[in-house]
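Complex shown without one protein chain; remaining protein chains in place.
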Amino acid sequence: MPEWDSAEMMNVAAARELHDGDVCLVGVGPPNLAANLARRTHAPNCRLVYESGAIDAKPRRLPLSIGDDDLAATATAVVSVPEMFNFWVGAGRIDVGFLGAAQIDRFGNINTTVIGAHAHPKVRLPGAGGAPEIAAAARRVIVIVKQSPRTFVETVDFVSSVGYGPTGRERVAPGAGPTRVITDHGVLEPDPSTNELTLTRLHPGVTVEQAVATTGWVLKVAEGIQEVPAPTTAELTALRGLRNREASDA
Amino acid sequence: MPEWDSAEMMNVAAARELHDGDVCLVGVGPPNLAANLARRTHAPNCRLVYESGAIDAKPRRLPLSIGDDDLAATATAVVSVPEMFNFWVGAGRIDVGFLGAAQIDRFGNINTTVIGAHAHPKVRLPGAGGAPEIAAAARRVIVIVKQSPRTFVETVDFVSSVGYGPTGRERVAPGAGPTRVITDHGVLEPDPSTNELTLTRLHPGVTVEQAVATTGWVLKVAEGIQEVPAPTTAELTALRGLRNREASDA
Amino acid sequence: MPSPAPPGTITALSEAIAEHVHDGDTVALEGFTHLIPFAAAHEIARQGRRHLTLVRMTPDLVYDQLIGLGVADRLVFSYGGNPGVGSLHRLRDAVENSWPHPLAVQEHSHAGLANAYSAGAARLPFAVLRGYRGTDLERQRDIISSVTCPFTGEELAAVKAVNPDVTVIHAQLADRDGNVMLWGITGVQREAVLAADRAIVTVEQVVDEFPERTGAVILPNWVLSAVCVVPNGAWPSYAAGYSVRDNDFYQRWDAIARDRDSFLAWAADNDLKESADA
Partner (left out) sequence: MPSPAPPGTITALSEAIAEHVHDGDTVALEGFTHLIPFAAAHEIARQGRRHLTLVRMTPDLVYDQLIGLGVADRLVFSYGGNPGVGSLHRLRDAVENSWPHPLAVQEHSHAGLANAYSAGAARLPFAVLRGYRGTDLERQRDIISSVTCPFTGEELAAVKAVNPDVTVIHAQLADRDGNVMLWGITGVQREAVLAADRAIVTVEQVVDEFPERTGAVILPNWVLSAVCVVPNGAWPSYAAGYSVRDNDFYQRWDAIARDRDSFLAWAADNDLKESADA
């Protein structure tokens, strides 16, 4: 069974960032997969919070949207969206926010709004959603995003959610910011002194050169770079089970 | 049966100010009695809203407090207190606010806070409660208060709720202000040009002189002053029924 | 303030839309994944409404359809994707290529738009939140600004209130007096209804008495302009207790909407063509 692809490795690595007992705000897409995987493997007591209002949701299968009935039906409490953002997200009750990105720069600033100019975009992306306030207020932010020069860019076309600001020194938000960026190649972490995203770990079989080549800025590489442990059989089983249930449900 | 006292006349006159279909914010004490009396007589479809959060309460007996279970149990909806004040009172959804007063001045400004100085009061009264925002936002405010020189004063010791301001010209709130003051002697209404409270109606058997003598300022009396119709048998029956149920419940 | 329907008046959807939704109105059709008022949206399109400003946190398929049909001149929103699937192609085509005509955009974060509705519901001109800081969304100074706390000196985001002319929602139940009850994920519906001048609710069913439901929102009849019985009026979204989300359709929509011709064919098949001719 331990044959896996880079997307699976990415999802497994992202899931591992969630600790048991963490309160996790789960966004749509890969974050949804990673958080539910963590809950089915090493972090059974992590608490999933969905911006739709579901607190402590315990979905029986992977939800396709963040407003599926299973989330409300299994939650400890369901609150209104204004309450979710004011009393739960904004108040700083979220330990981990998982976010995606269409573009990300070296200081962890995220674009999910437009490619091109906002007034006349080349590509109109979905927009900010819940991310700006999650990025600001969650104690730790984990970004999950595949590496490519179009995605890992020198400057994002639009700042939808702030990481560490344009030069890495402008963050004023209460949370710690994007403490990890999990890609299909490895893991990036902000440099403790400059906040520049630095390659600290590689997935098995990936080279530094590949990571550098898929980054649109001159990627900093940590000394003594480490290898991420390969997905375990348990992780892969859980991940594929989630995915299959998603497919059968969809 | 049509033998009645001045307090009964006051409550009946206050109840009559409520029209069928009005949304009425009911405060503790005489307003509670008047609103429930209106609902049992000429205004069966008036909607009682209590600041405790009960919307469209249909109390089966006179509630002793504004948070009795009967209010929640019979309400169309029960909302939180912040929601009540923000989305219902503050938003201007209340047609009629009934208020009481420990002191009231000629421009309808109300004191329910202290007699004497706020820092070292001679008498510490309950305080403002929901009244300041009800006084500001309700489309019409009906004040129910017995007349006496100690209550109808030249200047209130503390402005808990604004009527028309210190000189009658300072009201900036969205509602119309205290359009009626119902006393045990009659009815006062703001003069259309100066907003000074003016005696416009007398209860049966009360003289202008009595009303003037129990007012701490030089009371203006309207020309062609009218008499308030005496309580009907139906009104008295309903009023006393409410009172008896209050006693038997208490 | 809402113009109240006589309590107990339950009307036909076509009448409610005809009476309360006008060309040029600012219209919010709300529902966060759950209880999205698709049937009412289609009725708005069938009646040929034009020049609407559409407000919605998550435009979803419902606004992809209305935008493709040419109903909207402007969109106020916070997340415009097909959740779990991908893009809203009609929304993209309108913004990127002005098809069928240009679409102006005002955009928020979820926190910002949720608070904008809340301020609207309280008839306050703005709301304060800890948000937007450092994002390019802040450049929309006409809707996003800042205020300083008079006690601490801290600078916070301010978002302009949203007060739709009409809010439309779907709910599970009405009682015979026209009071409305919804439960499950109730999103921002309460705030959107209370922020509006008029409110229309489609419901699955009319009952004599409401059941007990934890997390339910109840809206008294006197803040509603019209209540219409439209079973399955949220399809392909869902109504908890009545239907499940048609995830298949959400995925199929991607192919339908990706192409103008297949979209127009879908519209014709659904008696929605007229509006698209605009």
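Letters are used for the chains, namely A, B and C, taken in the order the chains are written, and counting of residues starts over at 1 for each.
Convention: a contact is a pair of C-beta atoms (placed from the backbone, for glycine too) under 8 Å apart; a residue touches a chain by one contact, two chains touch by 3 or more.
As the structure is a prediction and not an experimental result, all values here were calculated from the model.
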| item | value |
| --- | --- |
| Partner chains on view for the chain not depicted | A, B, C |
| Touching residue (missing chain; options B:18, B:101 or B:136) | B:136 |
| Residue among B:173, B:219 or B:238 that touches the chain left out of view | B:173 |
| Residue among C:12, C:104 or C:147 touching the omitted chain | C:147 |
| Hidden-chain contact residue, picked from the options B:78, B:104, B:197 or B:242 | B:78 |
| Missing-partner contacts on chain C, residue numbers | 122-130, 142-143, 145-152, 154, 156, 158, 160, 181, 210-216, 218 |
| Contact footprint on chain A, counting only the chain that is left out | 23, 45, 47, 55-56, 76-77, 86-87, 90-93 |
| Touching residues (missing chain, whole complex) on chain B | 28-29, 32, 51-54, 63-69, 71-73, 77-78, 80-82, 84-86, 89-90, 113, 118, 121-133, 136-137, 158-162, 165, 170-174, 249-250 |
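Following the convention adopted for this analysis, only the chains that are shown with their structure count from here on.
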| item | value |
| --- | --- |
| Innermost chain by mean C-alpha position | C |
| Centre distance in Å when chain B and chain C are each reduced to the mean of their C-alpha atoms | 40 |
| Where chain A and chain C are represented by their mean Cα positions, the distance between them in whole Å | 28 |
| For chain C, residues that touch 2 or more chains besides their own | 118, 190-191 |
